[in-house]
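Below is one structure, written out as structure tokens; comments come after it.
Heads up, one of the protein chains got dropped from this complex, but the rest are sitting where they should.
All chains are identified by letter, namely A and B, in their written order; residue positions are counted from 1 within each chain.
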Amino acid sequence: MDILVQVVISGILFGGIYALVSIGLTLIMGVMDIVNFAHGEYLMVALYTTYFLNQLWNVDPYVAAIAVIPLFFLFGLLSERVLIRPTLDKPAFVHVFVTLGLSIILQNLALLMFSGNFRSISVPYAQYSYEIFDILINYPRLVIFIVGILVAIGLHFFLHYTWVGKAIRATAQNKNAALLMGINVQKVYAITFAIGVSLVGLGGSLLMPIYSVYPTVGFQFVLVAFVAVVMGGLGSIKGAVIASFLIGLVETLSGFFIDPSVKQALYFTVFIMVLLFRPYGLFGKKTKVA
Amino acid sequence: MARETWNHFFTKKGSEHMMSNQRLLAVLLMAMLLVGVVAGCGGTQESAGDTQGSSQDQQVKDPIIIGTIFPLSGPLALNGKDTFDGVEIARQIINERGGIEGREVKFVSADAPDPTAATQEADRLIQEKKVQIIIGTQSSSLSLAASAVAERNKVFYWEVEGIADGITGRGFKYIFRPTFSAQMMATQMLNFVEKVVAPELGKDPKDLKVILVHEDSGFGTSTAKNIEAQVSNYSFQLMDSQSYSAKSAELSSLVLSLKAKNPDVLLAASYVNDAILLARTSKELGFKPPVTIGTTAGHGTPDFVKALGEDAAGIFAAGILSSVSPAKMKPEFKALFDEVTKRYKEKYNGKEPSVNVYNGFSGAWLLLHDVLPRAQNIDAEGVREAALELDLPEGSTLMGYGVKFAGPDQENAGQNTSAFAAVMQWQDGKLVPVFPDILAQKNPVIQE
Partner (left out) sequence: MKLDKGKIINSWPFVIAILGILAISKIENQYYLGMIFNTLLWVAIAGSWQIVGGYAGEFSLGHAAFFGIGAYTSTLLYIHFSVSPWIGMFIGAAFAGIIGFLLSWTCFRLRGHFFTLATLAFGQVVLIIATSWRSLTSGSEGLLLPIKMGFWQMSFESKHAYVYLVLIYAISVILFTYVMERRRLGYYLIAYRENDEAARSLGVNTFRARLTASTISAFFTAIGGTIYAQYTFFIEPESVLPVTLSIQAPLVSIVGGLGTPFGPLFGAVLILPLSQFLRGIFGSSFNGLHLIIYGLILIVVLLLMPSGLGPVILKGWRKITGAQVKKINASG
């Protein structure tokens, strides 16, 4: 019985990791209607940034997040301006492959600059676990879980109760109408993209105590993030979070009870099944950010 | 009004786009031209690097051209680059010592991130650069692809790192592997469990609970298959064998199921990233088997010990020898070993070399120092015959083993039948050889 509880808790905590990575992605995909294939590489860059902040100046990864978030906001603004904006008036596949090109460039820049080594930091609390009735709860994973939930709630309030947030939602619902209402859609897109990128930057900082960073690290996260975002419904933050927990649970439970080698096949199948019954995802309406 | 602006924005953009198509084409052509120019520079740089070595060599004899194929980009780049660096250091030292009978050794190098590229690059080296000898390839699937091209063209292929059994089991005439195969590594892991681990734990091998986990790409799968096949020759049994994807970010479920089975010995055929994650997740979830035996592809890497710090202590890694014992091996190898370490650290600002560097060096050194000088002609046929005639006793390579290649009529033609894997243990932050005796520098530390 204990072990079952432990598996479930591990699954939920693991879902928190996916949630943190996919919140930024769902915002971008929902508002701008683009598939950002470079999302995983933004995470990779964030991991490297956190890593080097730690190695060079001994900055704690959680403290590094404070620097990484604004840095990635600027990074997001810049890449939106240079790469994303020129694609928005072109067919959908253009942005898909432009972001893919960006992902190839970033991966190989990392290889060229930092080599293919697997770099990790060691902080004393990294493998520390709280023990509650024989259930082990890892500290960094708990932090990710809590921050993930807080970010989701915060983003929800931001989107519903601030002017910028409302403008973002209006743009997502109907770009032309938003334009008519005097919303500067271009600016909204830039801000949305920058917020999405800075959220994945935050994710990178928080993930660094657990994972190693290497040039192709993004792929293993981005694929799952896509699944979570689409399963939850494009632009639905609640959906992305719930889907992330669902995937985490499916992955952990099937890995424990069936076989670790097939767990990914299983959640991809669950994903396709969910879409068959809900073509716009669990919480998706055609285009809406909530 | 706003809508109009929007439309205007669109149409204006569109017409501009139509008009400037030619200009864009021109820009693109310019860009391609630029690439060509840069390419030219790259080319000259490469040859400039080559001539540096020859300036010391006053003789005007023809250089010996050898092709190298390693994955230098893509997901396999880390080990590929390390192995290639080792191979390159061997070339430098040989050239500094006057080359091979006064002939300088030159490399034409290729990057093969995937099997298709390996095939293409092997073709390029053979057809364009006219090489008769190729050194490769680090990863098994790349080696299988590239060596097939070499065989078809009757080009000598020297595999210094790939361990899949299939590389030498195909009845090919021109492929040679100085290093151990997956089968030999599996044997050594199982030997170590039976001969050392069981007595140290104070258990009858029959009661030993051994579990095998492996990542599901070529490396882990072929290692696991060999362990599963050979374990019946030993007095203990495998309690369980589980595979997982090295790309997976989630290993808690695997760790929890291992914890539930509570093994004495965990055999782990992992790569670096998953080895780190496996060890860290195990600690988080309070799983600590008395003995963990990984491989030098994962648990025995510098990245692993950097990530785990103190927690790496006591973990074993089977595979490539990590350091040369001055007491048991020829002093020249100790000197070479230190030289490789020094040069690698100089090149990479003090970075510790991984065992792949030494393995690449050892293989290339054997070829350049022992095989080529014995060859009548430096072509595929001559080198092949020299390799087949080679019969060196234990202790004749940097890796400690001897050399005797299986002949073309034997089952694993081209395999160095004298090769064996080493078993090391992390002690005080260093990977110390502990098994077999000829390589051992310290006794294994096992507590229970």
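As a convention for this text, contacts are C-beta pairs under 8 Å (C-beta built on N, C-alpha and C of every residue); 3 or more make two chains touch, one makes a residue touch a chain.
All of these numbers come straight from a predicted model, not from anything done at the bench.
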Touch with the missing chain holds, among B:222, B:252 or B:325, for B:222
Contact with the hidden chain, among B:119, B:183 or B:301, goes to B:119
Where B:105, B:145 or B:160 are the choices, the one touching the absent chain is B:145
Hidden partner sits against subunit B at residues 21-22, 24-25, 27-28, 31-32, 35, 38-39, 42-43, 45-46, 68, 72-73, 77, 81, 109-111, 114-117, 119-121, 123-124, 126-128, 141, 144-145, 148, 153, 164, 166, 170, 216-218, 220-222, 225, 243, 245
Listed in rising order, the subunit A residues that touch the chain left out are 29, 33, 35, 83, 86-87, 90-94, 96-98, 100-105, 107-109, 111-112, 115, 215, 223, 226-227, 230, 234, 259, 261-262, 264-265, 268-269, 271-272, 275-276, 279-281
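We adopt the following convention: only the chains that are shown with their structure count from here on.
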The distance between the C-alpha centres of subunit A and subunit B, rounded to whole Å, is 34
Per the touch rule, the subunit B residues reaching subunit A in their complex are 2-3, 6, 10, 13-14, 73-75, 77-79, 81, 216, 242-245, 247-254, 256-257, 259-260, 272-273, 276-277, 280, 283-286, 301, 303, 306-309, 311
In the complex, the residues of subunit A that touch subunit B are 3, 6-7, 10-11, 14, 17, 89, 108, 111, 115-120, 122, 126-127, 129, 136, 138, 141, 176, 179-180, 182, 210-212, 214-217, 219-221, 224, 248, 251-256, 259-261, 263-264
